[in-house]
Every structure is written in C-alpha cells, then in structure tokens.
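Following: one structure in structure tokens, then a few remarks.
Left out: one protein chain. Kept in place: all the others.
To keep things simple, chains are lettered A and B as they appear, and every chain counts its residues starting from 1.
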Amino acid sequence: MIEQYIMSVFIYVCIYIILTLSLNISLGYTGLINLGHIALFGIGAYSSTLLMMNLDLPFIISFLSAGIITSLFGLLLVFATKKLKGDYFALATLGFSFVIYSLLLNLVGLTRGPLGIPGIPKPSFFGITLTTTFSYLLFAIFITALCVFIIYKIVHSPFGRLLQATRDDEIGLRVLGKNTNLLKYKSMMISAFFAAIAGSLFAHYITFIDPTSFVLHEVILLLTMVIVGGIASFKGSIIAPFIIILIPELLRFLSIPSAILGPMRQIIYAFILLLILYYKPRGLFGRVDLA
Amino acid sequence: MVFTQLLINSLIIGSIYALVAAGFSLIYATNKFLHLAHGVCITVGAYLLFLLFTQLNISFPIACILTIILTSLFGLCLYLLIYRPLQKKKTSSVILLIASLGLLILFQNIIQLFFGANVRSLGYLRIEHGLTIFGAIITKLQIIIMCVAILLFIGLLFFMKKTKLGRDMRAVADNKELASIVGINPKKVAIYSFLIGSALAGVAGILIGLEQNMEPTMGTELMIKGFTGAIIGGIGTVAGAIPGSYMLGIAENFGIWYLPSGYKDAIAFILLFIFLLFKPEGLFGVVKGVKE
Partner (left out) sequence: MKQNLIKQNLITIKNLKKSFGGINALDNCSLEIKKNKITAIIGPNGSGKSTLFHAISHLISADSGEIYLDENEISPNMPDYWIASLGIARTFQDARLFRNLTIQDHLEIALSQNDDSLLKSLFGKKENFDEKIKEILHLVGLNKPLNTLATDLSYGQRKLLDLAAAIAKPHSIMLLDEPVAGVNPVLRNEIKHILKELHKKGETIVIIEHDMNFIMDLVDYIYVFDYGAVIAEGIPKEIQDNKKVLEAYLGD
C-alpha cells in the first residue's frame, strides 16, 4: 500500500517536472508572463482524453495530437495578445485560463461539464496496457526523461539563446534583424506542447478529469515551482517539483483530516511563493530577475 | 416584465461589482500594480460580519461598522507587510501581481480552514416579500444595496474631486514622480488608497453576504468581475470603473437571456478578454502601460 502511494507521488513529480519546465520556456526563458499555463495543461488533458474516447484513436496518436492541438491554442493566445505588455499581458493570460475553465464547464456536450469524464483508458501501445501503478511510473519516467532531454536541447541551442535575448531586450534584438514576434509564437507553441504532454500523462493516470483540476490555485502551484526553482533555471525546474510536492505530502503522516489537508496544502504553496518572492526572488538556482 | 426584471437584476449586481471595481481601480491608479488580493478583502469582510454578527451576537449596525474598519485595516496590512517590503526591493509590478495572487489563495484557504468549505449565510433580513415595480420584483435589501452603493460612489467621487487628499491621489495616479516633486507623499497616498479601497471591499462583502450566501472562494469570482468592470471602464480611472461594472452587470443579465445560464460567468471572462485585446485602455481610460 505504501509502495503504491510513493509511486503515485513520484508520478505526480514527473508530471510537474514537465509542466514546470514547459512553463519556464515561456515564462522564464522568453519572459512572457504567462498565467494561463494551467489552461494549456487542461486543454492537453481533455484533448488526449476526448480523442481516445470519442474517436477511438490509439493512445500514442491521441497523446501527440493533444500536444499539437494545445500548441495551436498557445499560438492563438500569444497571437491575440501580441500588442499587450507587462501587467496587461499577464491579466489577459489569466483571463484566458478563466475562459477555458468556463468552456470546460459549459460545453457539456463535449466535456460533460462539472460531471467530468470518468473511465479514461490507461495508455496502451504495442499490445501492452499500463494497468499497474508501477508500469505507469516507468512510463512516466521515460516520457519525462525524453521531455527533459528535448527541452534541454532546445533551451541550450542558439534558438533558446534568442528566446532569452527576447526576454532581456526585445528592441535590441529586433535591430539585429530577428523577428521577435515569431520567436514568441514559437516559444509559446513549444511551451504549450509540453504542457499538453503533462496534461495527457495526468489524465491517463488518474483516469478521471473535471474542470476543477485546472483552476486558479493550480496556477499558484505552477508559479511557485517555477519561481522556487528559478526563472530560466533548467536544473531548478527539475528539482523544485520534488521539493514542492514532497513537503505537503509529509502532512499526510501527521494524520490530519482530509478537510484540512486540502487548504493546508494551498496555504503552504502560497506561503512558499511569498517567502521566495521576498527573500530569494531569483529562486534556488536562478540568476535571472523577472522584470 | 422580463426586461425590467433583468434591468433591475443588472443594477443590483452591477452595484456590487462597481464597489469592488472602484476600490481595485483606486489602488491600481495610485500604486500601479494589480492587487488581485483585493478579492480576498471582500471575503474577509463577509466572514467578519458572519463572525461578529452571527457567531458573537454583536448588534448588526455595530458589527457592520467593525467589519468595515477591520477589512480596511486588513487591506492596509497587506500593503504594509507584503507589498511595501517587496516594493522596497525594487520588485517589478509583475512580481507584485504574482504575490497578490499568492495572497488571494493564501487567505482564501485560511478562511476555509477556520470556517469550512461549505456555504454560510448571515440569516439577517432574509425572509421578506419583494416589492413590485413595473412588474419586476425587488426586495428592500436590494434597494438598500443600490442606494448604499450609489451614495458611496457619490461620496468617493466628491472626495476625489474636492478634498486635498483626493487631489493628491489623482496627482499620484497621473504622474508619481511629478507628484512627489511638488511635495505629495506617495506613501501616504498609497496607505489611504488601500484603506479606502479595502473599506469599499468590506462594504461589498457585507452586501453580498446579506444578499447571497458566502463561501471561501467568493472573493476570487468577485475579483474577476471587479477587474473586468474596471478594464471595461478603463483601469486606473475610478470614475470609469463604476459605469464599466454596471455595463458588465447588464451584459451578464441580458446575455443569459440568449445563452444557457451556465455561461453567465463566461460572459464576464469573454468581455474581459475582448477588452484587453481590442480596447485595453477601456471605454473611459487613456492609453497607458499598454505599450512600453
């Protein structure tokens, strides 16, 4: 039983590593104050689920298609908001997450609204179905390692360096002949793609999704992870999810009733976020300020 | 008469939104960052009244006054204990925005910890028959809500136009550097804007607590409505935020004439998004802070 629990915690850690790294691409490396990342996570989870359940597509196809669909939403978001800067951009992306939330809640024909979608099939490929938690953990670790490798390659490539230059001085980069709008579109599409991979990994693990998994307090959790790890810190985005997920899990061992556990966890996240913003705004491993 | 009923409903909810938006705008105008934790001040107001009136049995008028004062001080504490220290470290407005989101979630969950997640009601002025005006039903409480809101708006606008402090606030809102050169203390202005803004949130909390039920997450939803109203009217202009919020109330109530009622919240989000994309300066605002 305890093994099951520990494995499940590590599956969450894997999901959040992908999610944190993907948010760091847009927020940290490119400097897009993206508060709508949770919506992209949700779109990924729902797309993969619906493609597999409604269209009977094989898992791998749904999994990757969800990435592509979500990256189109990412493109839509950043294209629509291309004229907005600073607070206004942040507010628009926050608004985007509310819009997506209320669509998930209200497009009942598609998403079953507040009832959520139960019975999401476990991944299966090459004749194997991942029914046990252990097999899912191995799968999650494999996918996470793959994502970490690809994202590492992207952010450390000349392209990744241009994203950082976009963050540091957009005009300075434009006069060197680089189309920074296009760079932002690409950055957000990549960011959204990996958010969807995380979303899909999440949906097929817990086999039930409803809109409440993609609401505001989840945004705080993500921001906390990115900022604790450090803006544009690759290492930080891998380590922070371990810390942030494992700390509140310790509460479980104090036999606290579950009605208190939920809010306690949120309080801890919010508290960590405020502390890090005050004492170490560059995070544990970052060297970049969020301006 | 469906039309009059919808119009009256729009004005009632618009009054609440406008109270939220006015405080939010006032704080934004003088501090230039988005204080999203303004939402939790409303929740704090509603639950304070619940604590003082329903649980501690303090008489209603005194409980209301205490609630407004305490909410106002709560808002001030957020400024002095969180935002101000961050500002001293030359933190960008985006970090303050993220911090305010953190505060919103923090206090929302603290309230949930103390009062539970379930819906609470004040049980005051609840059971009564509505009056009928032009075929629309309106309760005495709803009339009180509108009157209180309108009186407060008149008072607020008068304060901003006629008093020295109000003029100082407008000066800081317009140009902080220039204002401090001519001897206006921006810190004092910031303190008063948090006091007044949060007091308005306290009033909104009381009114919404009387009119509807309360739950710990109510502040987040009202916050979204409030800043949508503020964006429609032009964020940073208190005088614009008020009509903007009434327009939001109208759009929501008349919108669900055509759309399923589940979309009521979506209307606000979509309006917010449309205004941010196409008219970020709002209907009555000036273009500022949109571009570099």
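Here, a residue touches a chain if its C-beta (ideal position, glycine included) is under 8 Å from a C-beta of that chain, and two chains touch if they have at least 3 such contacts.
Owing to the predicted nature of the structure, the values given are computational and were not obtained by experimental measurement.
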Legend entry - Displayed partners of the chain not shown (whole complex): A
Inset, instruction - With the full complex in mind, choose from A:Leu173, A:Ile209, A:Val226 or A:Ile245 the residue touching the hidden chain. - result: A:Leu173
Legend entry - Touch with the omitted chain, as defined above, among A:Ala92, A:Leu130, A:Ala165 or A:Ala192: A:Ala165
Inset, instruction - Write the list of chain A residues that the hidden chain touches. - result: 153-154, 157-162, 164-165, 167-169, 171-180, 182-183, 186, 190, 232, 287-288
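Just so it is clear, only the chains that are shown with their structure count from here on.
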Inset, instruction - For chain A and chain B, let me know how many angstrom lie between their CA-based centres, rounded off. - result: 31
Legend entry - Residue ranges of chain A in contact with chain B within the complex: 33, 35, 80-81, 83-88, 90-92, 95-96, 98-99, 102-103, 105-106, 108, 113, 216-217, 219-220, 223-224, 227, 259-260, 262-264, 266-267, 269-271, 273-274, 277-278, 281, 289-291
Inset, instruction - Could you pull out which chain B residues touch chain A in their complex? - result: 33-34, 82, 85-86, 89, 91-95, 97-99, 101-106, 108-110, 112-113, 116-117, 220, 224, 227, 231, 260, 262-263, 265-266, 269-270, 272-273, 276-277, 280, 289-292
